[in-house]
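Apart from one protein chain that is not included, each protein chain of the complex appears where it belongs.
Coming up: subunit A.
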Amino acid sequence: MAPDYTTFQTEDFVLDESFQAFVAGSDAAAVQFWQRWLAEHPAQQPAAEQAQQLVLMLGQARQPVTSAQRKAQDLQRLRRAIRQPQPAPMLRTQGLRRKRLVAGALLFLLVLGAGFWLWPAAGLQRVQYATLGGEQRAVQLPDGSVVVLNGNSRLTTAANWDAQSPREVWLEGEAFFRVSHLTRVPNLPVAQATGNAKFVVHAGELNVSVLGTTFNVINRPDGFNKVTLNSGKVLVEHTSLLSHDALLMAPGELVEFTPVRHTLAKHAVAPEAFSAWASGTLVFDHTPMPEIIRLFRDTYGLEVVVADPALLRQTVTGTLPNKSADVLLKALSKSMGIRTERHGNQVHLLPLN
């Protein structure tokens, strides 16, 4: 039985769970219902407005972020406690060696704990979307966000999303994100978003948090980890055991993780060049040959063999279609004045004669 909303006072609206969902925008049916109901019952509008303000005010509640280290420590403590007690071997080591041993063991435990924390929780129901080399696929997520997966990529997320926790996905490979905005709070800093307002992409070393934007993320093997932002605001974080690096990105910026220096670096770029693949082209601008070879490997699963090392020092400029590897190879060979031979997954770049 639906309550009689015409007798509702401010407090009653605030307490009504469907009204709360309407204010939070978390339930499309509730939003529709209340918009119509309020239009039809102007007498109740002042009370409902007060209630909206109250719900919004209380909606500013947020939990502090607990330290990952404390969590890892407590998880480790729990693991030790529940495992069968084993007779501890007496270690007769001394001085520095012992210290190192202890430090090593501690580090190992911490890494274990942190790794566990960063990965999608095992045992939960998950959905995975994957593409083969050269394949592209657009995926619509439960919140309406759209992800275009580039070739050779994998996106993992929970099967069920709720309004209480951040929207989270895990990416291996490359993808272009168009994330729907769920919060009603204007100019909310990403770091302070609560509930499902935040959308987080876990991509290798990087955690990319947004509220609603378009951006491109690359997480390829050997630490090739980049984010480029087309619109909106993005918070990129790199968390390791001892450090926490965070950068707020503006449109037109690229943030990458540099494994050598183990830090985040930011440059100004043309973001469209990085996301053009999602609309069918590749934009090269003095792109060095090794980067193109990497692209063939990562996105198309092709191994490129170059006969003449001088070719590696060339750069490529131009816009090429990326629908199929063969068409791309043909266009590339034409622009470079070479010919290509393909055998299975191997491509040879050869001089014309």
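Convention: a contact is a pair of C-beta atoms (placed from the backbone, for glycine too) under 8 Å apart; a residue touches a chain by one contact, two chains touch by 3 or more; residues count from 1.
Everything below uses one rule, namely that contacts and distances are computed from a predicted model.
Novice: From the names "Acyl carrier protein", "Sigma-70 family RNA polymerase sigma factor", "Multisubunit potassium/proton antiporter, PhaC subunit" or "Carbohydrate ABC transporter membrane protein 1 (CUT1 family)", which one matches the UniProt record for the unseen chain?
Specialist: The chain we cannot see is recorded in UniProt as "Sigma-70 family RNA polymerase sigma factor".
Novice: Given the contact definition stated above, which residue among A:2, A:43 or A:82 touches the chain not shown here?
Specialist: Answering carefully, the residue with contact to the hidden chain is A:82.
Novice: Decide which residue listed in A:128, A:192, A:258 or A:279 touches the omitted chain of the complex.
Specialist: Per the contact definition at the top, the residue touching the missing chain is A:192.
Novice: Determine which one of A:160, A:180 or A:315 touches the chain that has been left out.
Specialist: Candidates A:160, A:180 or A:315; residue touching the omitted chain: A:160.
Novice: Need a quick check: the contact residues on subunit A for the chain that isn't drawn.
Specialist: Residues of subunit A in contact with the hidden chain: 10-11, 14-15, 17, 49-50, 53-54, 56-66, 70-71, 74-75, 77-79, 81-82, 116-117, 121-125, 158-160, 163-164, 184-188, 192, 194-195.
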